[in-house]
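In this view, the complex is presented without one of its protein chains, the others remaining in place.
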Amino acid sequence: MKGKKKDYILLKIATILIIFIFIFIAQRSFDAYIIRILNLCGIYVILGVSLNLINGFTGQFSLGHAGFMAIGAYVSALLYTSPEIKEVNYFITPLIWPLNIIQIPFIFSLIMAGLVSAGVGFLVGAPCLRLKGDYLAIVTFGFSEIIRVLFCNLQNITNGPLGLKGLPSYTNLWWTWGIAIFTVWFIKNLINSSYGRALKSIREDEVAAEAMGVKLFYHKVLSFIVGAFFAGIAGALLGSLVMTIDPNTFSFSMTFQIIIIVVVGGLGSITGTVIVAAIFAILMEVLRSVESPMSLFGLNIPGIPGMRMLLFSILLMIVVLFFHQGLMGTKEWSWEWLYKKLMGNKKEIEEGS
Amino acid sequence: MSILKADHITIRFGGLTAVSDFYLDLKEGELVGLIGPNGAGKTTVFNMLTGVYKPTIGKIYFNNQEINIKKVSEITALGMARTFQNIRLFTNLSVIDNVMVGCHLRLKSSVINAVFYLPKYVQEESEITEEAMKLLKEVNLEKLESNLAGGLPYGQQRKLEIARALATRPRLLLLDEPAAGMNPQETKDLMSFILKIQEKFKLTIILIEHDMKVIMGICKRILVLDYGKTIAEGNPIEIQHNPEVIKAYLGVEAHYA
Partner (left out) sequence: MNLNIFLQNLSNGISLGCLFALIAIGYTMVYGVLRLINFAHGDIFMMATFFAYYVIALFSLPWGIACLVAVVLAMLLGRTVERIAYKPLRNAPRISSLCSAIGMSFLLENFAIVVFGGRPKAFYRPEFFSKIFILGGVRIPGVNFVTPIVSIIFLLILTYIVYRTKTGLAMRAISKDFDTAKLMGINLDRTISFTFILGSGLAAIGAVLWALRYPQIWPFMGVFPGWRAFIAAIIGGIGSIRGAMVGGFMVGLLTIMIVAFMPGLAGYKDAFIFIILIFVLLFKPEGIFGEE
């Protein structure tokens, strides 16, 4: 990065093309179940990377990510769903004006989801960021719970505990993977920029960072806003993927899943988060089979519900206790590494990616 | 020209008065030493000057601006930088990243500029990199630029902290025991280094030190603190023969040139 920079442009373009083609083929011909898993991979990547920005790179322990997801999910759903479907859903208490007649294209609803979520990220972050470690965690958790309770009760806006059903399915691999790639690119650039250094310095030593002129409030809020923005979009994508929104899905359980991803992947590594997020999404679905009865060697093994999360909890504990660096620690993917692998280390390359 | 004026500042923590009635009128270009037994309140004075603590009584003026009420990062932006008694580097960042953080406060490009690699930001980033490398050369660390700061030997960590502080382009530099843990040769190098950067970067410097060789060697004016009060002020000769100072240090061997 310092001095001469090899851009590996060709390598990058080739990778993008391959992904492009893959999505094209997948969206056409893969089994719906597999497409769903791939979509979830993308969504978890967005969630993981956005949480890692706040918790891993800036060192602010936020437990409120589910709240940002919820906001994004509801905001977008209320915007892209047709008035007819809304009327069907809000049969107990009608939806307030103008939400009951609005309908805008999916992409704008996504942007709004991100913006509103970011706005709330600011509201949550601004007063709380002078709290230290544990207290910030509790307060952000509190906000997440307050949001959940609000959404469970505001019948005329969110339809309360009934949630929203029958949402149109806009989410597909183009959206999820496209946005996931954008998220990774955006946050990676942010981290590698001067602002990213400032964020990391806050994580390392807040007192020293401030003494070197880094504005603590500005930068902490920045990480919250960006993290919330992408979390909101992820929530929106999730809503349209499963076509229902239940306020209770955005509980601490959800935040905890993303924490697992981020901690296991490595709190300071985007690459680690991406890898673990994808694996996590796949495992969550695949391991469902552990929870339903199955036949093994002629024996009927009854399903054990909850086994998935138990295994993940154990995994998290093992990582926290023995591998607290996570999978990647603070190491990142480098195009240089890929280039070397492909070229068989033929050329000596000085600079990193 | 008076660059800093601490106007009879006092700070109390609950019932304890850590520093009382501290007065300093610092002229531009001075190299002042701040000495005193352990616990005398020297670092507390630094913390008040840099904005970490707000004085209970009294005002502080930096470049004729009242800085009592300003935040730490604002004061740094006005041109006051410091190093810490217990080194506070960004251990998991690279050596050069540490220094570049010091340059961040001058960044004009917005976050969007930075994320999308717009030309204005790319230009600024390369300027920052260049400046950081120059500072690393000053402290002979340029070859270790991509090493992790936490992995450096102690002496080099101290030098890195100074380079980082210089990156903020200060007019006033506060050094808190920079010679701690150094051997005699390193100490000598440090002394000439401080004088060199003072000249080169046109700095005013306040230096806290226990090593009397350093203080007596390079400081023209010395303030002595004991139990939070200034008990003496003067040039090295005056201080060495001041009975109050000797009393305060009684039992402690003072080495001076």
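First chain written, first letter: the chains are A and B, and each begins at residue 1.
Methods note: a residue touches a chain if its C-beta (ideal position, glycine included) is under 8 Å from a C-beta of that chain, and two chains touch if they have at least 3 such contacts.
Remember, it's a predicted structure, so these values are computed and weren't measured experimentally.
Participant: Determine which of the presented chains are touched by the chain that is not presented, and list them.
Facilitator: Even though it is not drawn, that chain still touches A.
Participant: For the chain not shown, which residue from A:I179, A:L267, A:A281 or A:M328 touches it across the whole complex?
Facilitator: Of the candidates A:I179, A:L267, A:A281 or A:M328, A:L267 is in touch with the missing chain.
Participant: Looking at A:L11, A:L131 or A:V242, which makes contact with the chain not pictured?
Facilitator: Only one of A:L11, A:L131 or A:V242 touches the chain omitted from view, namely A:L131.
Participant: Who touches the missing chain here, A:K165, A:R288 or A:H324?
Facilitator: Counting the whole complex, the residue in contact with the absent chain is A:H324.
Participant: Given that one chain is not shown, which residue among A:Y74, A:Y90 or A:F143 touches it?
Facilitator: Looking across A:Y74, A:Y90 or A:F143, the contact with the absent chain belongs to A:F143.
Participant: Can you list where chain A touches the absent chain?
Facilitator: 55, 59, 61, 63, 127-128, 131, 133-135, 137-139, 142-143, 145-146, 149-150, 152-153, 256, 259, 263, 267, 304-307, 309-310, 313-314, 316-317, 320-321, 324
Keep in mind that, in the parts below, only the chains that are shown with their structure count from here on.
Participant: Calculate how many whole Å lie between the centre of chain A and the centre of chain B, each centre taken as the average of the chain's C-alpha atoms.
Facilitator: The computed centroid separation for chain A versus chain B comes out at 42 Å.
Participant: In the complex, go through chain B and note every residue touching chain A.
Facilitator: Contacts found on chain B: 50, 52, 71-73, 76-77, 81-82, 84, 88-93, 96-97, 100-105, 107, 111, 114-117, 121, 124-125, 128-129, 133, 145-146, 164-165, 167-168.
Participant: Please give the residue numbers of chain A that touch chain B in the complex, ascending.
Facilitator: Per the stated touch rule, the residues are 2, 186, 189-190, 193-195, 197-198, 200-201, 204-205, 207-216, 222, 268, 330.
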